[in-house]
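Just one protein chain is left out here, and the rest sit where they should.
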Amino acid sequence: MFMGNSIRSILLVIMAAIILSACATKTTKKPGDYEISKISGDTYTGEETVKYLATGVPDRVFFATNKSILTTKARDTLRKQAAWLRKNKNINITVEGHCDERGTREYNLALGERRANVARDYLMTYGISGNRISTISYGKERPVNPGSSPLAWSQNRRSVTIKAN
Amino acid sequence: MKNKLFLVILSIVVFFAKNSFALIEVDITRGNLNPLPIAVSSLYVESKTSEALEETDLGAEISKVVETNLLRSGLFNPLAKDSFVQKPDIAHLKPRFEDWKLIKAQALVTGKINIANDKLRVEFRLWDVLAAKEMMALAFTTVPTNWRRIAHIITDKIYKRLTGEEGYFDTRIIYVSEEGPKNQRIKKLAIMDQDGANTKYLTLGNELVLTPRFNPTNQMVTYMSFFRNLPRVYLLDIETGVQEVVGDFPGMTFAPRFSPDGKKIIMSFAKDGNSDIFTMNLETKEVERITEHPAIDTSPSYSPDGKYISFNSDRSGLQQIYVMRSDGSDVKRITFGKGIYGTPVWSPRGDLIAFTKMYKSNFYIGVMRTDGSGERLLTENYYQEAPSWSPNGRVLIFYRETKSGSQGEGFSATLWSIDLTGYNERLIETRTDASDPSWSSLLTK
Partner (left out) sequence: MTKSIFLSFFFHILLIVLTAISLPHMLRKPIDLPPVISVELIQISDITNIPYAPKAKKILEKIKKEKERIVSEQAPPKAVKKEKPEAIPLPDDVKKQKKIKTKKQNPKKIDTEIKQASEFEKKELFDPNQIAALIDKSKIKQAETIRKDNKITQSQDKNFTTSSLTLSEEDALKAQIFGCWSIPLGLPYNEDLLVKIKLKLKQDGTVIKSEILDHVRMNTPGQAFYKVLAESALRAVRLCQPLRVPTTGYERWKDLQLNFDANEMLKG
């Protein structure tokens, strides 16, 4: 009886170890996990909704929930925008700040404004005059992805640069 | 031992002594919360002049509005009219209380209307069926087209007489009417009677409009608009339809409300990404800064005495509710529970603050005392926010949004109301999708 019990338990352990070893991280992209791999730490890292101001100059940066901190990728994008703006001195821009739908309307207006300004401030540190950059917040009013999923929400938390003239 | 025996014999003697009984007191500490059964008889139409042919059903219409109001309050159970024995005209003169008791009515409403010289006169009586006597008798006069308001005023009187609470039926609700695809909504300011009738649109839908609120006299509305792509707080005169921007702010202003005396508008102003609370005097145009903090300060709401302001700030990291004096001093955080809090609204009774709470991907509407204690969550949903109080501080109106599919299909926004006790959660029907509701004060004071 005692032996039978211990054998059973040992077998369970071996089973569990085998199952665990099967959970390797996927290196190849499969259709099912497309959504998950595009979000890193709650910030969208994909290319789906991104438009381009010029070749190699993405027009938007993304944020984590309730945050207005620029990720490394965001800063990289903004540096590219700054470079493009330095080259095209007569172009003025508007930076739009947006939020996902999972928050109260008024606070989202304020958060969108913060996100827009965080991008503006960063551009200014790269030599772009504040006179060329205006900001506007749309809160949660203009989502780019109308879905109700973490992916949609991550795509909506953004600051988008628009040509103003 | 001897003492005990003496006591026993004494008590036996006392047992037989007549009239030596103290008054028995029985404590009744529980009752039921059943809605009061009330019979609302059709109002008897006394005179029918030839022009008033269309008004023949006015007696029935008015009683129907009263009935619906009472039913929707959750506190009354209006009985089915087909069980009424007495005819409206006789019932109004002298009700046969036995007939009404038979159908289990505890209160009875009767009345009569009279249309002459383009004037509508409505008289009603409220009877206590069990005590078999009249409780209230009132009459009102107005133009015939205003008959709905009379029905609402009558309901307010009945409501107050039977519950002790001020009514909230002669009121209007302003909200944002929404249409179109989820990522390109067309929004218009809309106003309606609290029972959904008389819907009117105040803007055309060419620009985004958000968060409208009444002023204390219910003649003006303050709201936020993206007119000409400049998000600012505006003022609208309901009667004339004239809109004007509030102040001359060099940046986005939003989340506006009136002060209790109607003289100022309090709102958030965003400068260089930071939102702080400001007030502007509508007469002197004087602007006053109320908060000065690098965090987001928004959703300000005055206490009914104008001495305090509750607002939403993320100065401690995430959205929480704070209370400060109306000059901006003495800021105190009042929410410390799990989750994040937003949209604080001070009750017109001054005793509670309603709020939205977000916790573990659920949204809650709740109330708490003004020091943050006694937090009570009234309802939970996938998404709901922005409660607004009825003028008697008993009912909250708010809006909900549904989850939508990947293309935005299945999305809808609807208005809901709930009683302070957490009961009587009710959908408020609107012609289109709706959000950002706000309740007026009583139209008659």
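Order as written gives the chain letters A and B; numbering starts at 1 within each chain.
Going forward, contacts are C-beta pairs under 8 Å (C-beta built on N, C-alpha and C of every residue); 3 or more make two chains touch, one makes a residue touch a chain.
The structure displayed is predicted, hence computed values, not measured ones.
**Student:** Just to verify: which one of B:130, B:197 or B:318 makes contact with the chain not shown?
**Tutor:** Of these options, the touching residue for the absent chain is B:130.
**Student:** Looking beyond the chains shown, say which of B:33, B:80 or B:143 touches the absent one.
**Tutor:** Reading the full complex, the residue touching the unseen chain is B:33.
**Student:** Spell out, residue by residue, where the missing chain touches subunit B.
**Tutor:** 4-5, 7-12, 14-15, 17-36, 75, 106, 128, 130-131, 159, 161-165, 351, 364, 366, 376-380, 394, 419, 421-422
Assume only the chains that are shown with their structure count from here on.
**Student:** Hey, how far is the Cα centre of subunit A from the one of subunit B, in Å?
**Tutor:** Subunit A and subunit B have C-alpha centres separated by 40 Å.
**Student:** In the complex formed with subunit B, which residues of subunit A make contact?
**Tutor:** Touch list, subunit A to subunit B: 66, 68, 101-107, 109-111, 113-114, 116-118, 120-121, 135-137, 141-149, 152.
**Student:** Touching subunit A in the complex: which residues of subunit B?
**Tutor:** Residues 181-185, 208, 210-211, 224, 229, 231, 252, 254-255, 268, 270, 272-275, 296, 298-299, 312, 314, 318-319, 342-343, 356, 358, 361, 383, 385-386, 401, 403-408, 411, 435-436 of subunit B touch subunit A in their complex.
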